[in-house]
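Heads up, one of the protein chains got dropped from this complex, but the rest are sitting where they should.
Labels run A, B and C following the written order; every chain starts at residue 1.
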Amino acid sequence: MKLAIVGLGKMGANMAERLRRAGHEVVGYDPYSDASDVDSLAAMVEALGDGPRVVWCMVPSGDITESTITEVGGLLAEGDVVVDGGNSNFHDSLRRAEALAGRGVGWVDAGTSGGVWGLENGYALMVGGTDDDVAKVWPALEALSPGEGRGLAHVGPPGAGHFTKMVHNGVEYGMMQAYAEGFAILEASDLDIDIAAGFRSWQHGSVVRSWLLDLLVRALQDDPGLGDIAPVAADSGEGRWTVEEAIRTGVAAPVISAALFARFVSQDERDVAMRAVAALRNQFGGHAVTHVDDEQG
Amino acid sequence: MKLAIVGLGKMGANMAERLRRAGHEVVGYDPYSDASDVDSLAAMVEALGDGPRVVWCMVPSGDITESTITEVGGLLAEGDVVVDGGNSNFHDSLRRAEALAGRGVGWVDAGTSGGVWGLENGYALMVGGTDDDVAKVWPALEALSPGEGRGLAHVGPPGAGHFTKMVHNGVEYGMMQAYAEGFAILEASDLDIDIAAGFRSWQHGSVVRSWLLDLLVRALQDDPGLGDIAPVAADSGEGRWTVEEAIRTGVAAPVISAALFARFVSQDERDVAMRAVAALRNQFGGHAVTHVDDEQG
Amino acid sequence: MKLAIVGLGKMGANMAERLRRAGHEVVGYDPYSDASDVDSLAAMVEALGDGPRVVWCMVPSGDITESTITEVGGLLAEGDVVVDGGNSNFHDSLRRAEALAGRGVGWVDAGTSGGVWGLENGYALMVGGTDDDVAKVWPALEALSPGEGRGLAHVGPPGAGHFTKMVHNGVEYGMMQAYAEGFAILEASDLDIDIAAGFRSWQHGSVVRSWLLDLLVRALQDDPGLGDIAPVAADSGEGRWTVEEAIRTGVAAPVISAALFARFVSQDERDVAMRAVAALRNQFGGHAVTHVDDEQG
Partner (left out) sequence: MKLAIVGLGKMGANMAERLRRAGHEVVGYDPYSDASDVDSLAAMVEALGDGPRVVWCMVPSGDITESTITEVGGLLAEGDVVVDGGNSNFHDSLRRAEALAGRGVGWVDAGTSGGVWGLENGYALMVGGTDDDVAKVWPALEALSPGEGRGLAHVGPPGAGHFTKMVHNGVEYGMMQAYAEGFAILEASDLDIDIAAGFRSWQHGSVVRSWLLDLLVRALQDDPGLGDIAPVAADSGEGRWTVEEAIRTGVAAPVISAALFARFVSQDERDVAMRAVAALRNQFGGHAVTHVDDEQG
């Protein structure tokens, strides 16, 4: 099939490449990329020819997604479809789907996972939209996925794809932190444990084998103590949204929230909370010193 | 090679079978099993012939492991090796290795993961012991593992194998709870999400793909709402030990402990803590009622 | 001073009483209460006479607060002041303050704590609003507070009062859960500990003495094992908002969120997450049984 991709960053460029390898025709647009095939959104839509036209947006979540989808929507006509493959909040997707529906333009939210490995391995795709709209995009979705029906599912109506991707990332936070804590506990042992070998032994046959484990083994191969890696882990929105949604619906999420908070603390150079704890210890344990080394709480 | 296995329960029997399929000669002993080849530990050791004799203990952790290893140790001679493949606490393994070493008997602690799937897939094995002792058991370890060096590592001195297995299980707790929270958040959504399809889409290409995810997909296939499963998750020692070791060495383990506590609560029919919270709400919000539905805290 | 109170429930009626005891003139309105002094909001505003008129809203947060403030605002004139003493979300307070400001009507958000004890002890009041608006309400605030400047502070502009009250309640969740966990750990001890005596010993001289502790001692006096209290703790919005705000601003809140999640679990009869954990244990540990009592993870 023929489709346009807006956004040729690391993810978008790889996806365009994977689609082309599968024989699809891709019109790429990115005002900041040499790989752009056209020089405007209007030219891009023009290049798609007759409908139904499919435009896949692969831009960072937030303002740029908002303005891109608004502008693309204005250029499309009844029966065309906008796909949002980015990490948008599902609330925004619900709103955007409804706004486009008012003009007869279709909507698909395609939560996409796979990182830089997706070009070769294929991407996992969790897809929200009506049956009709999803059908129009299906050949591209199949090409992007690992293939043979694997890693691809139409999970529900508009918004369901991004909701599922949000939860996917929340689960990812929990899993990463679980391995990280395991690493830290092994590292603190005074037994002389070959940690990298231990993690390697888990890769086959064990209950905790996973792709993230494979990546951790790779990282430890390069740098056994991870000393070259700064102990700062950014968070990118979806972990926060997952916990917010859990709270909104009254679902306990102790592991996902703990993983999120560990990242917050790693980013927090001011450490306000622990100043308050230290101040309290100081208050009840003695006045002369900034740090109280001993207390009789 | 030739070796004995003590304990022919679900795990031990499967391991004996896997070893035999690989051409090893196994003398199995279990006083409670029809599959027992001999009728006493003494007969079992006798059946092993000349040394170095290898006895693999595959019995539940705790008293039965203690008495088995003590008795087996007494029957073995210098140069023989006891292997503990169970989920023993590494502190016990250190102590047992030292006690056996006093008599010249070797020690290997082989943390074993793989559950009922190990017979066909092979087991992940994280192995502690001296080079000499581990070498004596290596052919059996290779046969039990998935093969070709995968899923098998000599991770350190005596105790290191069980330490690594302990952490493995702690990580497992965290991962399981991460998926479980994701399931609960998806289940609480009022979007009409096909949860089983969502999890299936994660199996290929996604960052969270894993064997545990594959198992969850299987479980959802059988019972999409998991309504036939009682919401009670036992814990079997190693999760507790992991958190205790984290605390002992001053390592934060918020995710693993949260997963452990979620299990405790699922097992706790008396819910003592929440009675106290409810009592406090009652106290400050009003006296007439057992349940306070509204408060002005 | 003279002021109106809308809402004569447990909190509103007590506050009206405390204000009258202090010599203030209160016009109370509540369509569902026999104690109502007037039979409409219009009559209530009429009864306040010349401005600046002060109307204190003490109704449950949510729709009823929204409609009440909208209607009251419409009846008031430039220079009058609406006070919201309920547990409203500070985002709503910011919006309402702005809407009223458009018509020249002032705004005070007075976060109020003290429960049923406030009538005798006075209420803690954390107050947001402009200096002018707060000054118009100050005599009433002083009368409601414990007195002599205690338990009363003008903490910032509109919204700041409800923000501070939100955090207050989040802290309250954490403190209550801390005591509750302590109670549960004492209760699980096989030492023969007199728990009620233990808590009583903390009431004077100890680092953890507090009013909540005093309440817990009272509860234990009535019912030493808290067996008459159902282990279900409702949550009333502000705990959720506190964690949401922490997440929005990237602040780690592990204790407050853990306390919130413990309440969620206590309310959750379906226990969806733990079904998933149990299903996973079942999958890797054996197929024949619903509950797996032993596993070799």
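In this text, a residue touches a chain if its C-beta (ideal position, glycine included) is under 8 Å from a C-beta of that chain, and two chains touch if they have at least 3 such contacts.
On a predicted model such as this, the values are computed, not experimentally measured, just so you know.
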Interface partners of the hidden chain - shown chains only, full complex considered: A, B, C
Hidden-chain contact residue, picked from the options C:G73, C:G86 or C:G118: C:G118
Touching residue (missing chain; options B:V81, B:V207 or B:A279): B:V207
Residue ranges of subunit A at the interface with the undisplayed chain: 10-11, 60, 86-87, 112-117, 168-169, 172, 176-177, 179-181, 183-184, 187-188, 212, 215-216, 218-220, 223, 226-234, 236, 238, 254, 258, 262-263, 265-266, 270-287, 290-297
For subunit C, residues in touch with the removed chain: 90, 113-115, 118, 121-128, 145-146, 150-157, 159-160, 163-164, 167-168, 170-175, 177-179, 181-182, 184-186, 188-189, 191-195, 197-198, 200-213, 242, 245-246, 249-256, 258-259, 261-262
Touch list for subunit B against the chain that is not drawn: 207, 235, 240, 243-244, 247-248, 250-254, 257-258, 260-262, 264-265, 267-268, 272-273, 284, 297
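In this text, only the chains that are shown with their structure count from here on.
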Subunit B-subunit C separation of Cα centroids, rounded to whole Å: 45
Between subunit B and subunit A, distance of the C-alpha-averaged centres to the nearest whole Å: 32
Mean-CA-position distance for subunit C and subunit A (Å): 36
Multi-partner residues of subunit B (each touching 2 or more other chains): 113-115, 168, 172, 177, 179, 181, 184, 188, 212, 254, 258, 262
